[in-house]
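Here the complex is missing one protein chain, while the rest keep their positions.
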Amino acid sequence: MPTYVAHDESDYAPPTEVAEVELYHPKTFLGKYVWSQDAKIIAIQYGVTAIGVGVIALVLSWLMRLQLAYPNQFSFIDPSNYLQFVSMHGMIMVVYLLTALFLGGFGNYLIPLMVGARDMVFPYVNMLSYWVYLFAVLLLVASFFVPGGPTGAGWTLYPPQAILDGTPGASWGIILMLVSLAFFIIGFTMGGLNYVVTVLQARTRGMTLMRMPLTIWGIFMATILALLAFPALFVSAIMMILDLTLGTSFFMPAIVSKGQALSHDGGSPILFQHLFWFFGHPEVYIVALPAFGIVSDLIAVHARKNIFGYRMMVWAIVAIGGLSFIVWAHHMYVSGMNPYFGFFFATTTLIIAIPTAIKVYNWVLTLWRGDIHLSVPMLFAIGFIFTFVIGGLTGLFLGNVVVDLPLSDTMFVVAHFHMVMAIAPILVVFGAIYHWYPKITGRMLHDGMGKFHFWITFVGSYAIYYPMHYLGFMGVPRRYYAVTGTNFIPDSAHSLNVAITIAALVVGAAQVVFLYNLVRSYYRGAPSGGNPWNATSLEWQTPHTPPEHGNFGKELPVVYRWAYDYSVPGVRHDFIPQNVPPSEVPSGSWAKP
Amino acid sequence: MGIAIVLVLLVAGSVLFHFVSPWYFTPIASNWSAIDDTIAITFWVTGIVFVAVNLFLAWSVYRYRNRAGARAAYEPENKKLEWWLLVVTAVGVAAMLAPGLVVWAKFVDVPKGALEVEALGQQWHWMYRFPGADGRLGTVDARHVTDANPFGMSPTDPHGQDDVLVAHPEVRLPLGKPVKVLLRSKDVLHNFSVAQIRVKMDLVPGLVTYAWFTPTRTGSFDLLCEELCGIGHFAMRGRMVVEEEPAFDAWLKAQPTFAQLQARPAADAAAGRALYAACAACHGAEGEGNVALNAPRLAGQGTWYLERQLAHFKHGARGQNDKDTWGKVMAPMAAVLQDDAAIANVAAYIATLPDRPQAATVQGDARAGKQRYATCGTCHGADGMGIAATNAPRLKGMSDWYMVTQLRNFRDGVRGSHPQDMHGSQMALLAAMLADDRAIRDVVAYINSL
Partner (left out) sequence: MTITLLFLAGLMGVVVWWLLRESTRVQPWAVQGPVPDVHTATLPRHAAKTALIVFLAVATSLFALFISAYAMRIRLLDWSPLPQPRLLMVNTAVLVLASLAMEWTAFAARRGDQDRVRAGLAAAGLLTVAFVAGQLVVWSQLAGAGYFVATSAATGFFYLLTAVHGLHVLGGLVAWMRPYARARSGRDADAARLRLGVELCAIYWHFLLAVWIVLLAVLVSKDLGLSICSTAVPL
């Protein structure tokens, strides 16, 4: 297999020019689209796989919602597989969809292009990363077909119940789940090394750190978080596998299960929770930081205005990343851990709200006095801000330890984290796809369908999750197959559940329009040209659209400015691409390009 | 343009929903009104931010939408504004955090003299233990747990002898006295949660955790498990009844101590044989059951289960519903048994009867039933032999027609709806998953095939 070497290994600095013969031109279909080492193709492979497995998780969420709205009406949903739907929905969405899509998908596509590199620094490892990820996904999907089905332990996989037979999938399902996670982490580490080193080492001339678009900052920091946090999940997965298969007692205390004493002794279930959330909380930001970064760029491009407070935005990303490692136990206020931890973790958790709030202010202040083009990506960006604001504010309820007492483990938690780390990032994913699809395919997505998709998704998901908070206030617990038979949940709560389910089905169905738009526009979308949004960052300045392997043709671009030179006073156009030298900036009175 | 209007509508709608909708916290029944106050503060702070940020967003989008000749301002940053926002945010955060931490300090610190009660969780039941006259709970160990000693009480610890054991999901507590609930689990994580009390805490196997509160209102409150604990999680219900102190004391006195339970004489099967003569008329001399008389098979059924059902019939927790035609026949028969000892004797005699399987009478699709039985099997055992520890009776080889009737009764609220039949109400929650009679027949057909 021909390998494309981005630069000579003995030399420290990447050359800006490559001879035509050295450009990598795979000969076969397989070499180009399957065993590809081109980060852009790998990005699409990641994206398609993640969206594919995400569709499974979406269908699972419908099944759950059907049960909650119409308990016991459907013969194919029983308490066992309800828990399996819950668990697989959560795990797929958080890890296999969002993490893979933001880092494997957007990371691979955008990092080399936006920093002005020809490819990731280790293309072969990058390719392996995808195939390992795919293997992890296949293991995960395989767990639907093994005896007992997939695990029903919740996405948190808390032992002891995850590996005791009162939980569905406690034999085969949980093993496949844990092994799949281990492979996911190995695959991710391969990719993550690439992302970090590419940002550190392969930036083109003039691309200083503080000239990088915030998208890169978000993905970069999220990758660092993931590289350091995923080992915690790896450690807990390994130890749980040993508890299950070899009978060790890392997490398993002395247990009497259904009248039978087990051989375990002395382990600590809380130890698992510490490890899990040491991964689990940074995971929230692994998903959120790329979204923060991308949405900053969407807003700047479509409001024709530089991002407000760029440096503060960068520091906020780093601060959030750092703080995210010392807040994990706010998921454990009622876990039975030492209650004095509550003081520390409530404080750190509420402190992390400050840099997060700064980011929100800066997005809004970027729009303020802007020249806002309400294109589809911009609509999604605005939808994100609105959704993220309410998701973030409800986080202040749960982060404050006493307020968490009544709300923990209720539907309020479900509503909160769906707002903040499901809907908000997904709105960014959609906005980003509408934004970069022209670069990926050379064609625009259909605008009308895009707007339809936006309205249904944005308003619909608000209709799903806003009322759900109030179910939580009432005390409706999460992960309940049915909440019938209590004396404090009124019947009207059940009609609320019906309304939520209808909204969920509508929102889910609207995604078909999006998928259709993706396919249709690939063949029949309006040609976009190389820079349809008049954006400044390097990916829009490639000589070809879609960019070829090697991204920038023979010569790498040289960067003269940051990525946010929009509406600069005294300049004729309202944007100056990053690679335009000061001498070539068209001055004079302003005109539409 | 449209988006600005929608944002304003969403903000207005959200605020309106908050004030108008009937869904909110249940009326509080404990001393933790400080938690409610903290929530109110949080609501005000976050509500103001929510409205302010989003209305400003909507206005910006409206005011600065793209228009001919318009151009965006150029302003890379504004240090002063950013610092102001930082400080204001920090103040808002502190305003929420400070009262929260003060209240948390109260939660961590249990008042002296609080009444200690242990709540013991297992898949998927609650039990309770009071310290008894010496005010101290006896030591326990997982190794001591048996069907006869479900609490795992150490038989040699003198402090445990007078512990009051409530092997039943309903607990009673006195009004107005601080209660420290010690939480212990036998198997997996559970969570002790009563919506009206506000506080909750996980039960962790291998540890004893706690929560404390003072009930401020009499009444009957649902106790829910709120930490995913397996298939029966949603059906792991208990009840906390708060009553005036005299009533509570009387109730506590009526509950058995560990010593009393240990000292209970063994059941006398010979005495039970005489009592069984009345039963034999319908259930058959060998307890084989009689479908014509709607009398199910008894032989082979767990003694503990027979005792519990006889007690339910006798005390009116079963066989009182108008639709339960045959249960109403049984109730007066059970009432003939004078006391718990008589019930135990009959059950002991039934245990000596030969275990002969019954011919299948129910037709159904056993393959379809197998999938559903995965849920049933978690309590009743994959082999259908029943598990005393999960309060699940034997199914395999028992009268299949009777199971069909009872599943219908559970599903339709005919059985298990009496407040004192809490194990029955759990089964009712689970039987609800069988949407129609065909599903019931399929499951029973599968049980027949075991």
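Letters A and B mark the chains as written, and numbering starts fresh at 1 in each.
In the analysis below, a contact is a pair of C-beta atoms (placed from the backbone, for glycine too) under 8 Å apart; a residue touches a chain by one contact, two chains touch by 3 or more.
In this text, all values refer to a predicted model and were calculated from it rather than measured experimentally.
*Asks:* Of A:A153, A:L193, A:I255 or A:I286, which residue touches the hidden chain?
*Replies:* A:L193
*Asks:* Determine which one of A:S129, A:S180 or A:N306 touches the chain that has been left out.
*Replies:* Only one listed residue reaches the unshown chain, and that is A:N306.
*Asks:* Among A:I77, A:L164, A:M177 or A:M239, which one touches the chain that has been omitted from the display?
*Replies:* A:M239
*Asks:* Looking at A:F85, A:Y560 or A:F575, which residue reaches the missing chain?
*Replies:* A:Y560
*Asks:* Using the definition of touch stated at the top, determine which of A:V55, A:V179 or A:L228 touches the missing chain.
*Replies:* Answering carefully, the residue with contact to the hidden chain is A:L228.
*Asks:* At which residues does chain A meet the chain that is not included here?
*Replies:* These residues of chain A touch the chain that is not shown: 9-10, 12-14, 121-122, 189, 192-194, 196-197, 200-211, 224, 227-229, 231-232, 234-236, 238-239, 242, 246-250, 263, 265-268, 271, 274-275, 278, 306, 310-311, 314-315, 318, 322, 325-326, 558, 560-562, 564-565, 582.
As a working rule, only the chains that are shown with their structure count from here on.
*Asks:* Show me the residue ranges of chain B that touch chain A in the complex, using the header's touch definition.
*Replies:* Chain B residues touching chain A: 1, 3, 6-7, 10, 14, 17, 21-26, 32, 34-35, 38-39, 42, 45-46, 49-50, 53-54, 56-57, 60-61, 64-66, 70-78, 81-82, 85-86, 89-90, 93, 96-97, 100-101, 103-105, 107-108, 122-124, 141-143, 145-147, 152, 183, 186-189, 191, 193, 195-196, 198-207, 209, 220-222, 224, 226-235, 237, 371-372, 374-375, 378-379, 387-390, 425, 428-430, 432-436, 439.
*Asks:* Where on chain A is chain B touching in the complex?
*Replies:* 71-75, 77-80, 83, 148, 152-154, 156, 158, 160-161, 164-168, 253-261, 266-270, 303-306, 308-312, 334-336, 339-340, 342-343, 346-347, 350-351, 353-354, 357-358, 360-362, 364-365, 367-374, 379, 382-383, 385-386, 389-390, 393-394, 396-397, 400-403, 405-406, 408-410, 455, 459, 462, 466-467, 470-471, 473-475, 477-488, 490, 492-493, 496, 564, 566-569, 574, 590
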